[in-house]
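Removed: one protein chain of the complex. Kept in place: all other protein chains.
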Amino acid sequence: METLLPIFVAAVRSGTPILYATLGEILTEKAGVMNLGLEGIMLMGALSGFAASLWGGSPLIGLAAAFAVGACLGLIHAFLSVTLGSNQVVCGLAMTMFGGGASALAGRSYIGMTIPGLDSWSIPVISKLPVIGRIFFSQDIMVYASFALVFLMMFFLHRTRPGMNLRAAGDNPKAADAMGLPVAGIRYLYTVIGAGLVALGGAYMSVVYNKFWAEGMTAGRGWIAVAMVIFAIWNPLQAALGAYLFGGVETFQLRLQAAGARVPAPLLMMLPYLMTILVLLFISAGKGHKVSLSAPAALGIPFYREERE
Amino acid sequence: MRLRAEKRIDSPAWMTFMTTALSVLLALTAGGVFLYLQGVSPFAAYAAILKSAFGSGYDLSETAVKALPLAIVSLAVMLSFTMLVWNIGGEGQALVGALAAAAVVRYFPVGSKPAMLSMMALAAVFAGGFWAGIAGLLKAKWNVNEIITTLMLNYIAMRLLEYFVYGPWRDPSSLGFPMTKPFIAAARLPSLWGTRIHMGIYALFFLTAVMEILLWRTRFGYEIRVMGDNARAARYAGMDCMKKVVGVMFISGAIAGFAGMCEVSGLQGRLQSGFSAQYGYTAIIVAWLSHLRPSLSLIIAFLMGALLVGGEALQIGMGLPMASAQILQGLILFFVLGGEFFQNYRVRIDAG
Partner (left out) sequence: MAGLKFRDVGDVPLVEMKGITKRFSGVTANRDVSFSVEAGEVHALLGENGAGKSTLMNILYGLYRPDKGQIFVQGKAREFHSPKDAIAAGIGMVHQHFMLVQTHSVWENMILGMKETPFILPRKKIQDRIAEISEQYGMQIDPSAAVWQLSTGEQQRVALLRMLYRNAKVLILDEPTAVLTPQESEKLFGTIRRMTREGHGVVFISHKLKEVMSEAGRVTVLRGGLNAGTVAASKTREEALAEMMVGRKASLGLERKPMARGDSVLEAKEIHVLGDRGIKAVNGVSLCLKRYEIFGVAGVAGNGQRELCEALSGLRPLISGEISVNGARMDRESPRSFIDEGVHYIPSDRKGTGMASGMDIVNNSILKKYWSKPVAKGFFIDWGTSADYAEEIVESFGVSVSSLSTPVRNLSGGNLQKLLMGRELSGTPNAVIVMHPTWGLDVSATHYVRDQILARRESGSAILLISEDLDELMALSDRLAVMFKGEFMDVLDNPGTVPIKEIGIMMAGGHKRPRTAASKADREASR
C-alpha cells in the first residue's frame, strides 16, 4: 500500500485536467451542443493561464484568465453551431487547429520559463485520515474545487430549475421552446461556461501540474476528455472515475519510465491512449443501450424555431 | 427591426464558389489581425507566404510536393466523410503506412524497383487499412465513437513510429537523430522533371479519377452517399451500413497509408520522426473545402500546400512556430463553415 499511495496521489493530480475538461463538455453536451474543440481550448487555456500567472503574479489570476479565454472560444463555437447551425464536428476540428496554432504562436516567447504556480495545501484534520487523506485531501485547491464541481453539477443538473432547463434544451429543444425557454440562449450559456471549464483544465496543466508552458503540452487530453464524456454516460461522478483512471494509467507509465523499465518509453506512452479506446469499447459494448438512452436526444442538432417540417 | 433567416430553395454553384472565396478572404483578414496582435506584420507574413509558395518554378514545385500527400489523404477522408463516418485518423494511417513500407525495405529488400515498390505499396495499403479498419470494426460492432478511436490511434501510431526510429531501426551513423538508414535505391520512387515531385503524383491523378467514378458512378458510391444523407433510409433500402463502415474505413485507411508510403519513398528516402507535418489534419480541411468532390480537392490541396510551404517560410524567415499555419487553417475552416449558412439561408431584415 505504502508504495502504491504516491501513485494514487499523483493519479488524482494527473486526472484533474481531464476532469475539468470532461465536466465542461458534459455541461455543453447536456444542453445539446457538441464541442469537439477541447484540445484547442485546453491549449489556449494552458497558455493564457501560464502567461497571466506570470504577468499577474498570481496563479489565481492565471486561472481566471484561462477561464475567460476559454469562454471566448466557447462563444465562437456557440455562434457557429447555435446561430449559424454549422456542422459541429468540423467546427470542433477547426477549433482544435486554431487553438493549437494560436497557442503555439502566442506562446513562443514563454518557452523555457517557469512560474511558482499553485502550491498544494492540505486540508486540516481530514488530510490526516488514513489513505483517503493523502490521496484526496493533501492536494491543491483546484483539485478540491473539482470535487466540489462534481457534486455541484450533479445537484445542479437534476435538482435545480436552470439545470432542468438545460437538460430540456438538450433533449427536446422544440418542447423547451414551446414552453417559453430561450433555447439558443441556454445553449450559448453552457457552451461558453463549458468551454471555460475546459480551459481551466488546460490551465491546470501549465499553472499547477507542470508550472511551465510547452507547445502542444496537452498531448491529446482534450480528445481523451471527449471520450470520457461518453464513458461517464454524461454523469459527473462517473466522469471523475474516468479522469482518475486516466490519471492512474498516466502516472503508472511515467513511474515505469522513471524507474528505468525495460519497456521503451514510446510504448509506455501509448498506454493512456490505448486505455481510452479500451474504456470506450467497454462502455459501448457493455452498456451501449444505456449510452444511447442517456445521450441528449438533440445532441449536435441545430434548432431553429420557424422551420416547418 | 429584426433579422430573419429564410431557407433558400436552391443555391446555385456560383454562389457556393463566391461564399467560399469570400470566407477564405475574411479568414485571411482575421488571421492578419491575429498576426498583427502578435507583433508580426501581416503584410510581410502574407508576402512571405505568397513568395515562398508561388515565387518561382521551383517554389511551385515545392508547393506541389506538399500538396501531394494532402490531396491523397483528403481523398481518403472524403470517402468516409461522404458516409458521415468521421475518420479523423488520416495522420495515423499515413504513419503506419510509412512504417510498414519502411519495414518491408528493412527486412525484405529486393533489387528490382517495381518489385520493391509494389511490395512497399502493398504493405502500406494493408497497414493503413488495418489501422482504420480497427476503428471501423469497433464502430460497426459496438458503436464505439470513431472520431475518438481514430484520433487515439493517431497518437498511438506516432508513438509507434518514435519507438522504431529511436529504438531498433535507428541508423547508428545518424549521430543520434531519430531516423532509419537511407532506403536502398530500389525503394525510392523516382523524382520527376528535376524537382522533388515524385511519381506519386501519377498515382494521385489516377486515384482522383477512380474516386470520382467510385463516388458518383457506382453502386458502392451510391450506397455510401445514401448512408451519409440518411442512414435510416439506407437501412430501409436494405443496405448493410455496418458492413460498409468497415469496408469504407479500410479503403480510407488504405489510401492514407499509401500516402504515407509515397512520402517516405518519394521524398525522404528514409523513415524519420515527425516526417508528416500534420498532413492528416490539413487533409480534413481540404476534403471539407472541396465539398467532398475528389476533382476539386486537387486544387484545394494545392492551395493548402501553399499555406504549408508558407508556414515553413514563416518559421525560417520570421522565426514563427511551424504551427502558426494552423491558425490560418483553423480560421479558414471557421469562416467557410459560417459561410455555408449564407448558402442555405437568405437573411432578411424586417422592419417593425
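Which chain is which? They are A and B, in the order written, and residues in each are numbered from 1.
In this section, contacts are C-beta pairs under 8 Å (C-beta built on N, C-alpha and C of every residue); 3 or more make two chains touch, one makes a residue touch a chain.
Because the structure is a prediction, the values reported are computed rather than measured.
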item	value
Contact with the hidden chain (one of A:A168, A:V207 or A:L245)	A:A168
Given B:P172, B:G194 or B:G238, the one touching the chain that is not displayed	B:G238
Absent-chain contact - pick from A:L181, A:L256 or A:L281	A:L181
Where the missing chain touches subunit B, by residue	6-10, 217-220, 222-223, 225-226, 229-230, 232-240, 350
Subunit A, residues in touch with the chain not shown (by the definition above)	159-162, 164-165, 167-168, 171-172, 174-182, 289, 293, 297, 305-306, 308-309
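One rule holds for everything that comes next: only the chains that are shown with their structure count from here on.
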item	value
Geometric centre distance via CA averages, subunit B-subunit A, whole Å	28
Subunit A residues touching subunit B - in the complex, by the definition given at the top	36, 40, 76, 79-80, 84-87, 89-91, 93-102, 104-106, 108, 215-216, 219-220, 223-224, 226-227, 230, 264, 266-267, 269-270, 273-274, 276-277, 280-281, 284-285, 288, 291-292, 304, 306-307
Residues of subunit B that touch subunit A when the two form their complex	4-5, 7, 34-35, 38, 86, 88, 138, 141-145, 147-149, 151-153, 155-156, 159-160, 162-163, 166-167, 281, 284-285, 288, 319-331, 333-334, 337-338, 340-341
